[in-house]
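Let me begin by presenting the structure, written as structure tokens, before commenting on it.
One protein chain is absent from this view; the other protein chains keep their places.
Moving on, here comes chain A:
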Amino acid sequence: MAKSMTIALAGNPNSGKTTLFNALTGARHYVGNWPGVTVEKKEGKLTYKKHQFTAVDLPGTYSLSPYSIEEKIARNYIVNESPDVVVNIVDASNIERNLYLSMQLIELGKPVVIALNMMDVAERRGYKINHEKLSSLLGVPVVPIVATKKNGIDDLLDKVLDIINEKIIYEPKQVDYGKELEKKIEETIEMLKENPKASKYDLRWLALKVLEEDEEILDLLNLNTLNDEMAAAEEISLEDDIEALVADKKYNYITGILSKTVKKPTNYSLTTSDKIDKIVTNKWLGLPIFALIMYSVFYFTFDLVGNKFLDMIDIFFAETVSTWASNALETIGASEWLHSLIVDGIIGGVGGVLVFLPNIICLFLAISILEDSGYMARVAFIMDRAMRKIGLSGKAFIPMILGFGCNVPAIMGTRALEDEKDRLTAILVNPFMSCSARLPVYTLFAAAFFPKNEKIVVFSLYLLGIFVAIIMAFIFKKTLFKGETMPFVMELPPYKIPSIKGITVHVWERVKGFLIKAGTLIFGASMVLWFILGFNFSGPADLTESIGAYIGKIVAPIFAPLGFGNWAAALSLVTGILAKEVVVSNMSIIYGLAEDPSAAQFAVSLGQSFTQLTAYVFMVFVLLYTPCVGVIGVIKRETNSWKWTGFSILYQFVVAWLVAFLVFQIGTLFGF
């Protein structure tokens, strides 16, 4: 058989699906997004007994109801793409709830093999599972595995092959939904037999979905008009709605099977996880511990490791690479402009953004450890009440905090939010959290203009950023993203020690994404900026005579109502879009100062065009306006939409202008 076969991997979150996927495919996998949405799609190849397989990792879900994107993706993939076998990974230590998804998968009609994972954990907790009996009662192959130790993987693949080669007859048992409901199912199946669109699918499954009034299925079958009649028939004699009844019966069925196949431990003792939670989410200790962990993450990312490497990379690009490239270019006799483009434009620009790479790696390392250990779910638990006040879920808290470091990884961190509306809101307000690149601007301005109150001035800016983020989140949830969002009903998975391999894969996938996608955009933007700052329409020119200066003069009037309508400020802000800290170095260049001017020099030179008030207004503007290209790139990547990217660029500019205007007018009114 030369044909490549497809295995779809389905299972609950925290069931070890990713571990199994990695164990199956090794490093040979490809990560992308599902078409049209930003849910991760992983695919990998494997060869077993000379057979070629493609493994597709479906999103982790608890169910296949049509309410969340992940669940729709998983369901539609199995129904429409018809994988040869669905491997359903089931957490043996949490078998009852995990089998609920299994029953739904089996109902889809495609062959299912159950991989009973974490048998070791289940046994340690005192569960005894008779997997052979389970298999015969379900009518589905069940293979015990321990994905972390790669135990049972071959058995699993053998069963998959047996099904494909028809060595096993696949005959799953059906859930008995009780007399009344079964009668309805029969009737609906009869009706569906006449529907030409239904022939492709498993009729019993379709009938169930029609009875549950699953909108997607009703649309698919053009059944909307028939619906009234059926709905009327439905109401008779059923004590609850059909959706609830179906769920009840499924769980009853599972409980029935488990009573014959699983021996539960007689006395429940506290698991290690419970003991940890007694302290970590404790009423009094929960918040202090959380604060301590957040502080450690920041200290680790920005102080301990990040900034050390930051200097190293900076020097590496500014000296080593630049010198090397200069020499190489001179040897081949490159012209002066090409030399400048490559050394100043590209190496300078891309290097300027890559200096944040160590921070990003550290941050992701920390986040991945928190996520894989199970602590992230507790953060959501602890912070939900506070976050709900602005209409977001507790899961949005970490990305917001991370924004103080760098908005790029912070925005990538919003992937933890399952709800698309929550996620967009969190992405759009994130840049208001003042990232570390904006700090150099505040420090210099505050030192120059507010020599006695530097700290208060800088602190007030951070607070203002949080305040604006809260207000905007609130507005978004009331306008653009109105309507019902996913409820906060969340599993608190048991704590576990993250595996080094899992963490490495996690971090690398995210960092790679940043390097490739954001990298190309930054590369392009660096070239454009190099051009507008070094040229005018007659050729190479000084900064003050460049197209950039020209643009600065054109846009300067926009800032006049804010009190700093001079072209130097305007141009610095334009260049600040490349990276926020550039605002300071460009101002220094324009005013003819050294690249690292002292606060006193800075105050003297800028004193002609700035007062205390306008300096503060300028800082407010730097805090709030259009994010840097790195962030723009990552917003594009994470929203998968130019529309939202453009929106983010524009609305932040408008918000910055309005707030700065307000501050200026109020300040003037009070005579500052």
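The rule we apply is simple: contacts are C-beta pairs under 8 Å (C-beta built on N, C-alpha and C of every residue); 3 or more make two chains touch, one makes a residue touch a chain; residues count from 1.
Everything that follows uses one rule, which is that contacts and distances are computed from a predicted model.
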Name under which UniProt lists the unshown chain, selected from "ABC transporter permease", "Cell division protein FtsI", "Ferrous iron transport protein A" or "CRISPR-associated endonuclease Cas1": "Ferrous iron transport protein A"
Residue touching the undisplayed chain, where the options are A:196, A:333, A:487 or A:592: A:487
Absent-chain contact - pick from A:19, A:63 or A:301: A:63
Chain not shown: contacting residue from A:243, A:314, A:344 or A:420: A:243
Where the missing chain touches chain A, by residue: 62-63, 65, 67, 93-94, 96-97, 100, 240-241, 243-244, 247-248, 251-252, 277, 281-284, 286-287, 377, 380-386, 388, 394, 484, 486-494
